[in-house]
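Below is one structure, written out as structure tokens, with a few remarks after it.
Note that one protein chain of the assembly has been removed; the remaining protein chains are unaltered in position.
Showing chain A:
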Amino acid sequence: MALREELGPYFGEYGGRFVPESLIAALDELDAAYQEAKTDPAFQAELAALHQSYTGRPSIITEAPRFAEHAGGARTILKREDLNHTGSHKINNVLGQALLAKRLGKTRLIAETGAGQHGVASATAAALFGMECVVYMGEVDTQRQALNVARMRLLGAEVVPVKTGSRTLKDAINDALRDWVANVDSTHYLLGTVAGPHPFPVMVRDFHKIIGEEARQQVLDLTGRLPDAVTACVGGGSNAMGIFHAFLDDPDVALYGFEAAGEGHLTEKHAATITRGRPGVLHGARSYMLQDEDGQTIESHSISAGLDYPGVGPEHAWLNDIGRASYLPVTDAEAMDALRLLARTEGIIPAIESAHALAGTLRLGRELGPDAIILVNLSGRGDKDMETAGAYFELFDANGAAE
């Protein structure tokens, strides 16, 4: 069977539905609605129209020759998901799920967010469709991504700072699940990545696979052939699944997911889930996760809030185990260097998340050399990260204002 045909609920030994019984009816309802929508031309047309006239799809590709000089001269092509409305790939999935929620008669959207990109996209869709929106965000993340908190509130969403556990993305997901259990009649949980119980991993992947489908054709049109490698950052893994999916059955295209290694994957401060974790059950699915001997989730660390997650989507776990994709660590320092390099060589400021993919591409390009073509998913833009980058690179003057 073609790798692209995997429909869940299991990917090898990964996936499934490890949730309280109270949620099963809602998951079944969602799955049925999704199956129906998948083959419903009216749904597909409505989503396609939104992609075109609201998000700005198809997103372009941009060749990055000055950046490529630092990547061993390998031809480097960026898929510009950063140019989407709301600033990242997240809107693809959000519009799809919000349309489904509307079909199901739900009036309230809830979402978790780490960096705030998914929360902003969810708040945007709620505004567009006239729905109520509550976004759960770890208290730590509300501080390091304050700009996105303001964006969500301006869009009319309620942002709930989550004060339990490690006060980051994993705890925001816990609280969103608790809200959903209690309000499932009126509420759709707009999960923002390819993790969670079935059907989320498959459904979120499908709403993002347009990234790879567009990019595959765009690279063919530009270069006359398929790329040698496709790279993406991996937290939960939605942008990576989105760009990988179209290439899964192209055996000559290598797929690389770059995980956040924080201060180093051999330190205790990292979010390199596949590199350092082992299989377990978290947030409704079996996959790789960071955990101690007893199965308690270990807190992850990354300079990038969007990658600061101790789990990963089950399809990635499976692609890793069967050897179809490779998952490698990239440190905070490598990512920040790559962020600055892209800014200075190409005039594009990427999100810190996406900078992990760029850093991995620099290493990969030096291995593959100048004859290679590498397609990079530039999943988001860096506007939201200016506070972090400004502090990191000491771009603010003594009074705290930019020079």
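Basically, contacts are C-beta pairs under 8 Å (C-beta built on N, C-alpha and C of every residue); 3 or more make two chains touch, one makes a residue touch a chain; residues count from 1.
One rule holds in what follows: contacts and distances are computed from a predicted model.
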(request) Consult the UniProt record of the chain that does not appear here and report its protein name from "Carbohydrate ABC transporter substrate-binding protein (CUT1 family)", "NADH-quinone oxidoreductase subunit N", "Tryptophan synthase alpha chain" or "Cell shape-determining protein MreC". (result) "Tryptophan synthase alpha chain"
(request) Pick out which of A:Gly12, A:Pro58, A:Gly165 or A:Gly264 touches the chain that's been left out of the picture. (result) A:Gly165
(request) Would you mind spotting which of A:Thr55, A:Gln291, A:Asn320 or A:Thr388 touches the chain that isn't drawn? (result) A:Gln291
(message) Of the residues A:Val181, A:Leu226 or A:Met386, I need the one that contacts the missing chain.
(response) A:Val181
(message) For a quick check of understanding: of A:Gly96, A:Gly237, A:Gly262 or A:Gly280, which residue touches the chain that isn't displayed?
(response) A:Gly280
(request) Would you write out the residues of chain A that touch the absent chain, in ascending order? (result) 16-22, 24-26, 164-165, 170-171, 174, 177-178, 181-185, 280-284, 291, 293-297
